[in-house]
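Just below is one structure, and these are the notes that go with it.
Just one protein chain is left out here, and the rest sit where they should.
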Amino acid sequence: MSARVPVLQAGLRLMSRDLRLAMRRAGDWLQPLVFFLVVTTLFPLALNPELSRLRDVAPGALWVAGLLSSLLALELLFREDSLDGSLEQLAISGVPFAWLLWAKTVAHWLLTGLPLVLVAPLAATALGAPAAAIPGVLAALLLGSLALSQLGAIGAALTLGLRRSGVLQAVIVLPLAVPVLIFGARATALAIAGEPIAPPLYLLGALVVLGVTLAPLAAAAAVRISLE
Amino acid sequence: MQFLRMGGYAAYVWPSVLLTVAVVLLNVHWARRSARAALAVARRRIALQRGADA
Partner (left out) sequence: MAWTWFHRFGSPPYFYRVAGTLTPWFAWPAGVLCVAGLVAGLALAPPDYQQGDGFRIIYVHAPAAWLSLMVYTVMAVSAAVGLIWRMPVAHALSAACPVIGASFTFVALVTGSLWGRPMWGTFWEWDPRLTSELLLLFLYLGYMWIRSAIEDTARADRASAVLAIVGVVNVPIIHYSVLWWNSLHQAPSVMKLGRPTMPASMLVPLLMMLLGFTLYFAALLLVRARGELLRRERSTRWVAEVIGGAGP
């Protein structure tokens, strides 16, 4: 009879284990970050390199690049664990699965979402954002990346093990991510324009709360379905 | 004639109507085709089953 691990501890252990494992293959986890920077670089190349003009496009560019990189990063969420059977072990472990998945998603966000947020001031400045805008940009991207991680987990869970799941994940997750995009980009634009960003930020925060509470449930259901 | 011209908006109204009618009819066709195919699959399965039982 195995001793019951307290739920909180189980989640934290899972998180630290995921982080440790990721450090072994750090290269994989840097790729979404590099992708983000590359895509942000494409915008001035495709449009107008003048900073004052870029400023108008900056919110959109940052958010589109952020969305796309978080989509790419999704592949890393369940890949290792589904390959070696750990995912199934987690599902039958007796610890609430939604909580474990939430812990996994947070670890994944720490490795893929947070670096993006930290690099964003650099990217934003390169796209013409004034220094005063940076806190607002950071806040918006922080909240947005959290919400995207949660949504993305659902997409990743639904497409576990399917061939060429990357594009399918994108088609599934992107329409669902539109509200996050709208409020996040709006907050970023307001920040760059120097205006108060509270309204869209609150709405974004509401989406994050909704995502954090409901998404793990959907993801857990989806993983169980995919593992059958 | 006024009917066909639709007060000058003919180029917008008629294609809309025609598209809608086309999609309505296409869906009927697709639905029946799908149902027919399902029937055929079921029949084949039953025939196989009967063959296996025999």
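By written order: A and B. Residues from 1 in each chain.
The working rule: a residue touches a chain if its C-beta (ideal position, glycine included) is under 8 Å from a C-beta of that chain, and two chains touch if they have at least 3 such contacts.
Being a predicted model, the structure only gives us computed values, none of them experimental.
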Residue of A:72, A:119 or A:221 touching the missing chain in the full complex: A:221
For chain B, residues in touch with the removed chain: 3, 5-9, 12-13, 15-17, 19-20, 23-24, 26-28, 30-32, 34-39, 41-43, 45-46, 49-50
Positions on chain A where the hidden chain makes contact: 154, 158-159, 162-163, 165, 168, 171-172, 174-176, 178-179, 182-183, 186, 203, 207, 214, 218, 221-222, 225-226, 228
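The working rule: only the chains that are shown with their structure count from here on.
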Distance from the mean Cα position of chain B to that of chain A, given in whole angstrom: 41
